[in-house]
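Just one protein chain is left out here, and the rest sit where they should.
Here is chain A:
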Amino acid sequence: MSRDVVIQLLYIVAFALFIYGLMGLTGPRTAVRGNWIAAAGMGVAVVATLLTPGMGNWWLILLGVAIGTAVGVPSAKQVKMTAMPQMVALFNGVGGGAVALIAWVEFRESHGFDGSPAHVAVASLFSAIVGSISFWGSLVAYGKLQEVITGRPVGIGRLQQPLNLVLLLASIAFAVVIIGGGDAQLLIIGLLVASAVLGVMVVLPIGGADMPVVISLLNALTGLSAAAMGLALDNTALIVAGMIVGASGTILTNLMAKAMNRSIPAIVAGGFGGGGSGTTQATG
C-alpha cells in the first residue's frame, strides 16, 4: 500500500521535472539544461514504475532495455547533424510502434478485452490505431528524408482522400466490433494493418520540404496515444506526459507550419491539392 504512495509521489516529481524541463527547452539559454532535467524526470518515472508491487519477468524487461540501449545510443551518437530530422522521425515512430504493440498484447492477454471496463477497451484501441498510424507514417517520413523513398509526393490522385477515409473507417469498424465483444485475433490484426496502411498513405503524398511539420504532427499523435494508453492502464505518468506532448506538439506543429507560411490542412491534403507544384519544386 505504502509503496503505491511512494510510486505516485515519484510520478509527481517526474511530472514537475518534465514540465520544468520543457519550459527550459523553449528558451535558447536554458534549453540544454531543460533537456537534461526532462531526462532526469524520465529516469525517476522509470525507477518508480519498477517499484510497482508484483513486478516480475525481470529478464524480459532487462532484455528489452538492453536491446533498446544497444540500438538507441549508437544511432543517436553517430547520426550526422544534417540527418537529425529523420532520426527524430524514426525515434518518434518506434514510440508509436511501442504503443501499438502494448495495445496488441493487452488485447491478447484480456481475450479481446473480455470483462474489461468499456473505457479500457476504447482507450487501448484508440492508442493501437494512432500508434500504428504514427509508426508507419514516421517510417515513411524517415524513408523520404533519408532518400530511401523518393522525396517527391507520391499519390494516387483523386482517389487518395476517399481511400484514406475508407481506411480510417475500417480501423474504427474493427475497433467497434472488438468493443462489441469480438475477440478473434484477426480483428486486432486487421485494425493494426488498416491503420498502418492509412499512416503510409497519408504521408506518402507529402513532399520532402513539408516533412518536419508532418513529423511534428506525428509526434503529437504519439503523445496522444501514450495518454490514451495511460487511461487504459490507469497510470498517471503516462497520462500526464503523453498529454503534455500531445498538446504542446499540436501547438508546435502549428508554429512550425506558420513559420513556413503553410497551414496544416494544406500540408496533410498536399498530395492532391498542391501536388503538381510540389513535384516540380522537389525535382529541382
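As a working rule, a residue touches a chain if its C-beta (ideal position, glycine included) is under 8 Å from a C-beta of that chain, and two chains touch if they have at least 3 such contacts; residues count from 1.
What we mean here is this: contacts and distances are computed from a predicted model.
S.K.: Name the omitted chain as UniProt records it, choosing among "proton-translocating NAD(P)(+) transhydrogenase", "SigE family RNA polymerase sigma factor", "Monovalent cation/H+ antiporter subunit D" or "ABC transporter, ATP-binding protein".
M.R.: Checked against "proton-translocating NAD(P)(+) transhydrogenase", "SigE family RNA polymerase sigma factor", "Monovalent cation/H+ antiporter subunit D" or "ABC transporter, ATP-binding protein": the hidden chain maps to "proton-translocating NAD(P)(+) transhydrogenase".
S.K.: Please pick, from A:L22, A:L168 or A:V193, the residue that touches the omitted chain in the full complex.
M.R.: A:L22
S.K.: With the missing chain put back, one of A:G56, A:G115 or A:G180 would touch it. Which one?
M.R.: That would be A:G56, which touches the missing chain.
S.K.: Given the full complex, what residues of chain A touch the hidden partner chain?
M.R.: Residues 18-19, 21-23, 25-29, 31-32, 34-36, 38-39, 42, 45-46, 49-50, 52, 54-58, 60-61, 63-65, 67-69, 71-73, 75-77, 79, 81-82, 84-85, 87-88, 91-92, 94-95, 97-99, 101-102, 104-106, 108-109, 117, 119, 212, 215-216, 219, 222-223, 225-227, 229-231, 233-249, 251-252, 255-256, 259 of chain A touch the chain that is not shown.
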